[in-house]
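First the structure, in the form of structure tokens, and then the observations on it.
What follows is an incomplete set of chains from the complex, kept in their original frame.
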Amino acid sequence: MPRKKEIIVLKLSGSLFFSKEFEKLAINLKRVLSKKKNLRLVIVAGGGQTAREYIGVASKLGADQSSMDELGIRVSQLNALVMSKALGNFAIDRIPTTLEELVEAFEVSLQGKQAVVLGGLHPGQSTNAVAALVSEKLRASLFLNATDVDGVYSKDPRKFRDAKRLSAVTPSELSRILKSESMKAGGYDLMDPVALKLIERSKIRTRIIKCDALTISSTLLGQNVAGTRIRFD
Amino acid sequence: MPRKKEIIVLKLSGSLFFSKEFEKLAINLKRVLSKKKNLRLVIVAGGGQTAREYIGVASKLGADQSSMDELGIRVSQLNALVMSKALGNFAIDRIPTTLEELVEAFEVSLQGKQAVVLGGLHPGQSTNAVAALVSEKLRASLFLNATDVDGVYSKDPRKFRDAKRLSAVTPSELSRILKSESMKAGGYDLMDPVALKLIERSKIRTRIIKCDALTISSTLLGQNVAGTRIRFD
Amino acid sequence: MPRKKEIIVLKLSGSLFFSKEFEKLAINLKRVLSKKKNLRLVIVAGGGQTAREYIGVASKLGADQSSMDELGIRVSQLNALVMSKALGNFAIDRIPTTLEELVEAFEVSLQGKQAVVLGGLHPGQSTNAVAALVSEKLRASLFLNATDVDGVYSKDPRKFRDAKRLSAVTPSELSRILKSESMKAGGYDLMDPVALKLIERSKIRTRIIKCDALTISSTLLGQNVAGTRIRFD
Amino acid sequence: MPRKKEIIVLKLSGSLFFSKEFEKLAINLKRVLSKKKNLRLVIVAGGGQTAREYIGVASKLGADQSSMDELGIRVSQLNALVMSKALGNFAIDRIPTTLEELVEAFEVSLQGKQAVVLGGLHPGQSTNAVAALVSEKLRASLFLNATDVDGVYSKDPRKFRDAKRLSAVTPSELSRILKSESMKAGGYDLMDPVALKLIERSKIRTRIIKCDALTISSTLLGQNVAGTRIRFD
């Protein structure tokens, strides 16, 4: 029984939440879902500023690393809840907290509501890795990683004037770029090693784009080829 | 098999979280728990500022009342998690999300860790009502309601210079005070009708105090009789 | 993706269960559901006589108020199970025990079976409040409260010959009537304060009718305007 | 880490509930538990009259066998809840609904409360079989099956004057007696084949006694050797 639905996994940078952009994006996503009835969207929310605040308080009071991971996950799930509420009738009401629950929610969404929203799932695993895991599990046709930058650069664009945005990178090139000294300094979380390993082993079609309302919606509608895609030789 | 443990339920105003007072209170509570080994503390966290922010965003995007209740509950549970982390080895790790889970966590805590922390449980029910429900369920020897004010006044203290703090009120007097016009204006959430009904039907020993670190810890240690107690004729 | 389904929440008085009327109602409801394929019915069962018996035994043996609430909830859930069995293929098999489970069951029911049945959910909250909560959550087009009386009266109809059934009341009028001395004496549970607060805040379209098979089915079919509706000025 | 606790599983006939005997038994059990601090009691409640009523209603409305099993289980769980409330602080608050939950509850009870109460667990399995399963799982030192009769008879005591109560039977003798025509007619549920098979394979020490307060409490205290024991050659 092959499904005709188009499945896209969208990772949203935590910095989106509570910015002006959030509201715009919610409106754009509703418009996209109205237009493309066969689209099934799984949205993975990051933690962002609220996560940093809660973790900061816990850290000052002597909490361990594992507890801070846990706080980060809870905040990302709260962000997921707000996004789900913002999408209203387009989104499944419940925020899955395990991969099994995600699959069940998605199963239900196939027959009705077009979107499922989740946050982090498991300590020791970034929301990027969660998004890659979900893409693999649901055999998504696209993993759209919306980050604070508009793609992958040859060098750190904040340092080097001649840094160029790459239209495509292989997983091993990306791995090398992420490890290079200059990237560490900047510290922007484009992708983590676990996510990259999953993308590579299952050849997940992936694109890294800027996390703004217009870029995301036009990419979802296929009107835009911004950002950097991951290619497999 | 009558237990010799002293069980106290402490409701914390949501405004405590992320204030300077929070850190002080966490330190004080650890000190109290070290001193009184037979004390079992169940802490109920309110939602506060973060709750208002999340609800504000959802509201602007058209979410319904029930969804906002849900967001409020999740934030109070997040606050509970931070408090639990701040108490370290004194608190059970998991935040109960139903009354059944609370009872089970408490059962476990009887043999070891001295504190259980929770937030809201159920839409349509304030965290004050949750705290009263828990007090009734665990037959707590005291329900300590730490609020933004330091007790119950004969009139609105922000309006009337001759308002006097009452040392004791009956449930029906409190009910009348809460309904009076002047109180509505102020809008401080001392107690809600459901909580009051539970306090009355099970004659729960209750005291309303100011939510600051010193008042709370000295009251827990029995060194203080501040605030207003509820009396049953 | 706006839904075209008509969602009605029906609260059934606990006194219905094990009366002759129960069987008739089950048959009528099946007929209504066959006729109106776009109707989605969420039924909330009260506790009734069995609840009173179980609570009576527990009370005699010294159980606390909270335990009695719990027994009441379990019995109402058992009543819900019998109703669900009586509706056969029209009803979802599982009785939700939290609001989250209700929403999930309803989500599934949207694609297939037309009815979900539940009982109480949470101590300290009447089944009336549950029904109001569910109505708010699912944005029901109607909350039908089927009680032991056939509507709201200006005075206690058992005492005053000139008592008149009102065709409509505002939430605050109803609140006043419920609190008046004469009503307390009679003690019939038309509506409780939490339910009323929810109805008011979300302007839930509500009607109070007599809990008999004919009144309920004809009201569901829109052939009847019996009882008292709640109006918002 | 061998435990020194004495573990007894007590199956209570459903007919006990809501009889005068129930209240007496609850009081006796509390007394026994106070005396024997090392006793851990797992009580399995049957369904009885309430079960028959609920099943009767469902049957009249066309419910299938599986649904009736389910109703029977729910009622036995409700009976378990009442017994647990009647035992107050001696019993774990939560009624386990799977064998896993029973083991977890028992684990907790080892450190504190002395009793766990449960009802049926799974369709197609009698509460007798549940009690045998629990006895096997917890390696109970005794399975006490309290039934409507005071032991196993050589013939149906209601028909034959010369019927004699047997002091001991082997599993295969009991199996033969249960299958004989005369027993079927009487229909009293001494033991079912699944329970017998479990008793036999794990050589569970078992005794069949009359379900009255005095017989049960004196047997628990070791002051009584009434009824029929199962012996293994």
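As written, the chain order gives the labels A, B, C and D, with residue 1 at the start of each chain.
In this text, a contact is a pair of C-beta atoms (placed from the backbone, for glycine too) under 8 Å apart; a residue touches a chain by one contact, two chains touch by 3 or more.
Please read all numbers here as calculations on a predicted model, not as lab measurements.
Taking the whole complex of the structure file rather than the 4 chains in place, the copy count of the single sequence reaches 6.
Just so we're on the same page, only the chains that are shown with their structure count from here on.
Shared contact partners of chain A and chain C, listed by label, are B.
In this assembly, the chain whose C-alpha centre lies farthest from chain C is A.
Inter-chain spacing, taken between the CA centroids of chain B and chain C, is 31 Å. Averaging C-alpha coordinates per chain places the centre of chain A 37 Å away from that of chain B. Among the residues of chain C, none is found touching two or more other chains.
If the chains shown are joined wherever they touch, the resulting network has some other arrangement, not a path, ring, star or complete graph.
Within the complex, the chain C residues that touch chain D are 18, 22-23, 26, 50, 53-54, 57-58, 60-63, 67, 70-71, 74-75, 77-78, 81-82, 85-86, 88.
Taken in their complex, chain D has these residues touching chain B: 33-34, 89-90, 92-94, 108, 111-114. Residues of chain C touching chain A in their complex: 1-3, 100, 103-104, 107-108, 110-111.
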